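Apart from one protein chain that is not included, each protein chain of the complex appears where it belongs.
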Amino acid sequence: MATWSWVKRWLTTTNHKDIGILYMVTSIYFFLVAGVLAMLFRTQLAFPDKEILVGSEFNQAVTIHGLLMLLWFMSPFEVGLANYLIPLQIGARDLAFPRLNALSYWLYLASGLVLIAGFFVPGGAADMGWTLYAPQNVLLTGDGTILAAVAIILITASVTVGTVNFVVTIAKMRAPGMTWSKIPMFTWGVLFSVLMMWLAFPPLAVGALALILDKMLGTTFLTSLEGGALLWDHLFWFFGHPEVYVLLLPALGAMADIVSVFARRQLYARRFVIIALFIATALSYLVWMHHMFITGTSLTVRKIFSVTTALISIPFELATLALIMTLYKGKVVYRAPLLYVIAGILFFIIGGSTGVFQAAIILDRAFRGTYWVVAHFHYIMVGAVLLGLLGALYFWWPKITGRLYNEKLAKIQLLLLGVGVTATYLPQFLLMDMPRRYYTYPEEWLGLNRISTLGAFILLAAFLLGLYILIDSLVRGKPAPPNPWKAWGLEWAVPSPPPRHNYDGQPVVREDGSIVFVPEHELERIGVENVMKSSGNPELAPKGVLPNGGAGVKHVYHEHWSMTPMLVGLSTLVMGLGLVAGKPVLLLGLAILAVAITKWAIDDYRERFHEDEPRFREDWPFSGTNKLRLGMWTFISSEVFLFGSLISVYLFIRSRSLAWPPGYEHHDPYIGLLNTIILFTGTLFYSLAYLYAKHGKMIKSAALMLGTIVTGGLFLGVKAFEWWELFAQGYGINSNLQFQLYFVLTGIHALHVIAGLIATIYMVAKILSGRRPSLTSILMLGIYWGIVEIVWTFLFPMFYLM
Amino acid sequence: MGERDALVYVGAWGALISTAILEVQLILLDIVQNLTAFLLSMAVIQSVIIAYAYQHLREEKSSTAIMPFTSFIMLLVLVSAAITSVLACTPYLG
Partner (left out) sequence: MAEIVPPQEYWWMLFNYYLIAAVILAGGVTMLLVYFLLRYKTSNEDEYGEDYPGPGRLPTRYAKIGPTRYLLVVTGIIVLGLTVATFPYTEYVELTPQTPDMTIWVTGFTFGWRFQYPEELGGFTTVNEVVVPTNTMIEFKVTSQDVFHAFGIPEFKGAKVDAIPGIVNSLWIVTPDEPGEYDIFCYELCGVGHSLMVAKLKVVTPDEFQRFLEEKAGR
């Protein structure tokens, strides 16, 4: 029975530390898969005259290797670390939305499995490179590409939910005294990272959707000349560039903290580093066209992007210099995590400098598509990010597992890694003429490729050694003290591993930087302000880094768990596979989804899920805002971006189309106007319902919500009538691009209306059955209806009037 | 105080409906010069009304409101850069 409860714990957990571990373990699994693929194609590249792995199989290997490493290993590993550490670092008991956190994880797991399932379907996995360029992604691939696109959409959902969670957690869940100036760089890095995922993923998801539609329903977004290659390029790289910094920033943050700890100095120019990383975050959205320097777009535009690309290297220069300057006048102790980070900095310098070469359009003309670029980003991603993350793992491992590990072996591993990275990637700079993703090539490149393959095997050995070190530590490692490194930071003031509730008492960071854990009633009595100012007061002196944080009381922790996130994840897995496996599977997935949503609603109705709300917190400048509302707006903004990307697809295709008869030739503008008015009226009803609810008149509120339901239904009815008319005239989703856009965009909008209706019906049912939904939840649904309406204000003129 | 809110909601509704009708009439009369610019700006105006009145953005603190604003600005960047780059390349359709 013990095993069952063990399984159940991991399937239903909503505890941030559990989910962090799930994330990390899963990501390491994907790392191993991607690594095996790399060994396979490096072997082929060592023997270009043999046929070990050629043609589509070779292409599948490089494609899935790239996708897995970036989206399913590196980023989720960082998210896992963040999940575990950020609440500990900022003094929260969990993330802001624990259940959504679990949902992020299960969507992530499902998406990765869907991607890998590609190997087992006809035509094999996606095989057009991790960039999935159009139109070959539609024209020349098998079902695996559909699965890859589904996987991308699922992971987009996962990271969007995750972004909302992390933004709100960091903004609103910090312990008193944990001001922005005090939070560790790792937390900062994660914050910037999620802020990039936030707007970068929606365009990618839109691209993936277009890919699925093209492959399954015969649309031509990615195959037509109007959309096609360039449309995909923009959507993909608008995501693709921020994504590389998504990977970098958490690692860089961790590296900064580690250097600071082992140099026994505060991070040099800390404030400037934070500002610089923020600038890099903003700029990261403005450089994507440096991946398109030779597509033949306007030279002026490209010059602007060339300059922004050069500009973005400056914040990273500052960060690198700051890491180095932190050592100045330090008392540097050579512990394993530090050495990993130092190696990471060295590789980062090389990778970053070569990026500057590529920022020059003329130079990039030669580099584009060659092994030089491969070397550039592997120096950063393996040399800097991966080594930095390994340093982070070795740094926080004792905290997470409560065990020490064999540091000597870890140092030997680093030596292997250093040699491996150099042997693998340095020759690739010299292969600056060799095209990427060639499985066979002229004789002259043989030697360098062989060295590179040799290096890859050295890396393999290093990773196996790493696994041994970790397992050895788990089995035989000595128990770790709370703070084995004499490190600063709140997480080191609690036991290793931390208890389920993280700490007893409420942590308060005092003005002198010391941390005290005060029972909540005491805190109330003394006052938070007084505790923060109490540095000299012996009664409140920190009682040392002890188990229980010295608070002297035991915190009563309310375990929370839920099975619904896992069910939702499972349903998406089944539905995703169903797209390829056929209708029965798809329907099964839908059924599971329905069960999951019902269960979620029932849980909510019975108010079964409780999370501890912190009574004391530091949340400037977000004080006075509700965490749900901040979360909702963060989510809505990514929805804005999702629809915005769809609208930009429309504008893009339209501006490249030679003929585009005005919309009113096919769609009656008066019917459209009628529907517009219906939708506006529904939202008016809903707002009035909110007003009544605000004044406690719940029945009237429910009545007005019924009005919204009726108008929403009417809207859908009119829409259905219009669609039916068009079908009768012989138009369909695979008619010309104008109709494709019409059906897809209004279809997605209609789906949003349906989702809104379901939520509103639930809300009415809840009121009528005598429960009172919180005012915030009513408002949040109103915000959702607002976005549905805003989207329509764009769709209506786009399709009916122009 | 409830009345004031109600007034805002109904007023916004009136504004939305009238802009929508105006928009359709102007287009069908064919007196608008720059179609795309006109329609997009009408849509932006309507969106702002909806955001402020129905989504209660007006009640939000600026630290929250910055989220949708950022997203909107970034969207403009994506759209304008993609469109300019496309209009300026050398198409050879067909």
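Labels A and B are assigned to the chains in the order they are written; within every chain, residues are numbered from 1.
Heads up, the rule we're going with is that contacts are C-beta pairs under 8 Å (C-beta built on N, C-alpha and C of every residue); 3 or more make two chains touch, one makes a residue touch a chain.
Values in this document were obtained by computation on a predicted structure and should not be read as measured data.
Asks: Using the definition of touch stated at the top, determine which of A:Leu11, A:Val244 or A:Leu321 touches the missing chain.
Replies: A:Leu321
Asks: Out of A:Tyr438, A:Tyr468 or A:Tyr670, which touches the unshown chain?
Replies: Of the listed residues, the one touching the omitted chain is A:Tyr438.
Asks: Quick one: which of A:Met216, A:Val307, A:Ala720 or A:Leu751 touches the chain that's been left out?
Replies: Only one listed residue reaches the unshown chain, and that is A:Val307.
Asks: Tell me which residue among A:Leu88, A:Leu195 or A:Ile342 touches the hidden chain in the full complex.
Replies: The missing chain is touched by A:Ile342.
Asks: Of the residues listed, A:Gly129, A:Pro499, A:Pro519 or A:Gly732, which one is in contact with the missing chain?
Replies: A:Gly129
Asks: Provide the residue numbers of subunit A that touch the chain removed from this figure.
Replies: 54-56, 59, 62, 127-129, 133-136, 139-140, 178, 181-182, 225, 228-230, 260, 263-272, 294-296, 299, 303, 306-307, 309-311, 313-314, 317-318, 320-322, 324-325, 327-334, 342, 345-346, 349-350, 353-354, 356-357, 359-363, 365-366, 368-370, 433, 435-442, 482-483, 486-490, 492-493, 509, 511-515, 542, 545
In this text, only the chains that are shown with their structure count from here on.
Asks: How many angstrom lie between the CA centroids of subunit A and subunit B, rounded to a whole number?
Replies: About 29 Å, centre to centre.
Asks: Under the definition above, what is the set of subunit A residues touching subunit B in their complex?
Replies: 171, 199, 203, 225-226, 230, 234, 238, 285-286, 289, 292, 295-298, 300-302, 621-622, 624-625, 629-630, 633-634, 636-638, 640-641, 644-645, 647-648, 651-652, 655-656, 658, 664, 669-670, 672-673, 676-677, 680-681, 683-684, 686-688, 691, 694-695, 779, 782-783, 785-787, 789-790, 793-794, 796-798, 800-802
Asks: Once bound in the complex, which stretches of subunit B touch subunit A?
Replies: Its residues touching subunit A are 2, 5-6, 9-10, 12-13, 16-17, 20-21, 23-24, 27-28, 35-36, 39-40, 42-43, 46-47, 50-51, 53-56, 60-61, 63-65, 67-68, 70-72, 74-75, 77-79, 81-91, 93-94.
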